[in-house]
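Only one protein chain is missing from this complex, and each of the others stays in its spot.
After this line comes chain A, so read on.
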Amino acid sequence: MLFNSLEFLVFFPMVIALYFALPAKYRWFMLLLASYYFYMSWKVEYVVLIIISTAVDFFCGRKMAALPDKSARKKYLYLSLVSNLGLLFLFKYFNFFSRSASKIFDYLNQSFLHWNVLHDTYTLKLLLPVGISFYTFQTLSYTIDVYNGKTKAENHLGKFALFVSFFPQLVAGPIERSSHLLPQFHREFEFDYNRVKEGLLLMIWGFFKKLVIADRLAEYVNEVYNNVDQYQGFYNVVATYFFAFQIYCDFSGYSDIAIGCALIMGFSLMQNFRRPYFATNIREFWGRWHISLSTWFRDYLYIPLGGNRVVKWRWYYNLFITFVVSGLWHGADWTFIVWGVLHGGYLVLGYMTQGIRNRLSKLFRLNTQSGLGKLLDMLVTFHLVVFAWIFFRANGIRDSYALVRNTFSFDMADLNNLNLFRISSDWIISLLAILLLVIIDFITERSKIRHYLNALPRLMRWALVILTLLLIVFLGKFEEQDFLYFQF
């Protein structure tokens, strides 16, 4: 069930009405049923995977809690890691590794070995379960935290199952930590007008970003990225800029809807985006983009590898490997690995050249803290990110190579032949929507937008809400486009 579907539009009010109508002690059960229904309406059978993850991690958590000695807990941690990562590997990565191994074998055989061996690529006909990367990471964080004694093991199987499957964030995050979300399932939330209002407003803004901006831009982006041999230069540049905003609006829109949904019921989910394109360096970008994932990798991969408390080369290695794995998390394809390599490379290079850049700034008396300096940093960071998005979006390595090559073969004749980007209402709406987004993000960057809204007369506030709803209805694209992050 997609958030931007009629099915969800019917499902959600039913759940909310039932949630507030039921006595608090039964609500977890209703939410668990609703969450399983939410997942099963995509593919019924795959709920088994969530149940397996839940059962294994609940069991491991309980067992670990009963053991005071960390080394004795290890086997349960391994059990949890193997079962969760095993499922993830089987459903998401098996075919990728099998095909890649086969290609490597073919290459070696043809170039060096010359064995007279015939082999078939062994692949599994399995559909990638929606959200598997999200819920396995969420439940893994629980067992790792219990193992490290950072969180207590949950005693209530039902509430733990709800933690794993909570529908607002089940299929595309934010990836919650047990210490943050689990205790909330033990609390009772009354109907709070201000909280509900805030949740609804967040949902509306999320829908605006998804339906009006992301899905509108998707039409141009898909046309160019799905026909890479037909477009070049200007088209590729515009499509790639559009994709940068599409993926931001798509994913942050989803997060806003998820956070808003949960907030209406009283649950607070972690912030997942903080105006990422205002980042002045790549490190800051990752502190603003998909925060729940980047902090996950920081806590459960980068720091256990040694973080920055090691010799320099090892620190660079830790950074680099964390981003490569992050790339692989996003998808089982070489394009995602390249995307991760680029971000890891940016970061390592950034640290390596920090000293030189500081000296150059001093030499040329550049004030990097001035408004102009920050703007330049922001623009450079934005363009590095945008370049990496090419690999993220391209349909395969061949396409990404063609896109990069064709992008730089800029031809002025392109400008005379702008069939795809001809001035049309769609084109103008897209640009205006991006501008509106940037303005709102800019205001929010300086102060909470809520303060501006609250300062307005009530009538004006209502008018703004109604206007946003009307814009969604009239300018939204309602032909149900999947959220991009569903595929991860």
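Rule of thumb we're sticking to: a residue touches a chain if its C-beta (ideal position, glycine included) is under 8 Å from a C-beta of that chain, and two chains touch if they have at least 3 such contacts; residues count from 1.
By definition in this document, contacts and distances are computed from a predicted model.
J.: If you look up the hidden chain in UniProt, what protein name do you find among "AlgX/AlgJ SGNH hydrolase-like domain-containing protein", "Peptidase M16 inactive domain protein", "ABC transporter ATP-binding protein" or "Acetolactate synthase small subunit"?
T.: Hidden chain identified via UniProt as "AlgX/AlgJ SGNH hydrolase-like domain-containing protein".
J.: Have a look at A:111, A:194 or A:447 and name the one touching the chain we're not showing.
T.: Per the contact definition at the top, the residue touching the missing chain is A:194.
J.: Which chain A residues would touch the chain omitted from the figure, given the whole complex?
T.: Where chain A meets the chain not shown: residues 5-7, 9-18, 20-21, 37, 40-41, 44, 191-194, 196-197, 424-426, 429, 473-475, 479-480.
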